[in-house]
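The complex is shown incomplete by one protein chain, all other protein chains being positioned as in the whole.
Let's look at subunit A:
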Amino acid sequence: MKSSNAKKRKHVSYTKWGYIFLIPFFLVYFIFSFIPMISTFYYSFFENYMSGLNVIGPKFVGFDNFVKLFTEADLLKYTENTLIMWVLGFVPQIAVSLLLAAWFTNTRLKLRCSGFFKTVIYMPNLIMASAFSMLFFTLFSNNGPINMLLMDAGIFKEPCHFMSITLGARSLIASMNFLMWFGNTTILLMAGMMGIDVALFEAAEVDGATSFQVFSKITMPLLKPIMAYVMITSLIGGLQMFDLPQILTNGKGGPDRTTMTLIMYLNNHLFSKNYGMAGALSVVIFIITGALSIVVFKLLTDQKEAR
């Protein structure tokens, strides 16, 4: 009975099930991602906003919204803000993550309680970004505990207005991003490192390589695909930075709009129901994100092939 069943199964084609199971994804993607994306492109060519309680437009204006975006608005400044804050957070993030991942996967080191530490470093990512931001806002507010501490310790005479200094506000946002994401990156890099053949490490050890040499000559080159993945996802995440600076600066992007990210700027337009400009800005962000991702991807994969 059993064997005849198995025989039958061999002749049944399961291909159609593959497609059938894929339908829900494509359906959801089409309705909730693809159509909105196309309509965003479409709306970016219209003048459409609310003046008081009256709807203005939609009126076709061609590329006017884009021209306005590049000439009148400080698009470049917001892109720069976003990238600076991303780099400020990403550099320590990747450095610390690489170090931790190397330690955790090192067979010679045999760290104790690594499971515990892996959980702990992942923890900040589980907190809601807005809650995390509020926490930092309270900690670093002008009369907050950090200022009290620094004043009691005699480092400052007057409370330091962290949120009113460009570097202060930017580094607060960057450090929050770092704290939230280094655990996640560590886990990803660890997965990559554990995928490397142990025989290579052993061979290097037999040949008398130092641990730094092992890291730079074996781990790093073989980690490149994962690195590319981490870089690109982090870059996209960085360009879409919104909740942390929005909450920390109360949506103002202060001081002097130096922590205003692209998405915060987009949010400002959407808040005043300026759909045309918001659409145009979305298209620009889409293009920037796409272009940067391609650059990063090419940089990391081409090198590998050249070798």
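Definition applied: a residue touches a chain if its C-beta (ideal position, glycine included) is under 8 Å from a C-beta of that chain, and two chains touch if they have at least 3 such contacts; residues count from 1.
One rule holds for everything that comes next: contacts and distances are computed from a predicted model.
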| "Glutamyl-tRNA(Gln) amidotransferase subunit A", "Cytochrome c-type biogenesis protein", "NADH-quinone oxidoreductase subunit A" or "ABC transporter substrate-binding protein" - which is the UniProt name of the missing chain | "ABC transporter substrate-binding protein"
| query | Which residue among A:Asn106, A:Ser211 or A:Asn268 touches the omitted chain? | reply | A:Asn268
| Residue numbers in subunit A that touch the chain omitted from display | 49-54, 56, 73-74, 142-143, 161, 164-166, 251-252, 254-257, 268-269, 271-274, 277
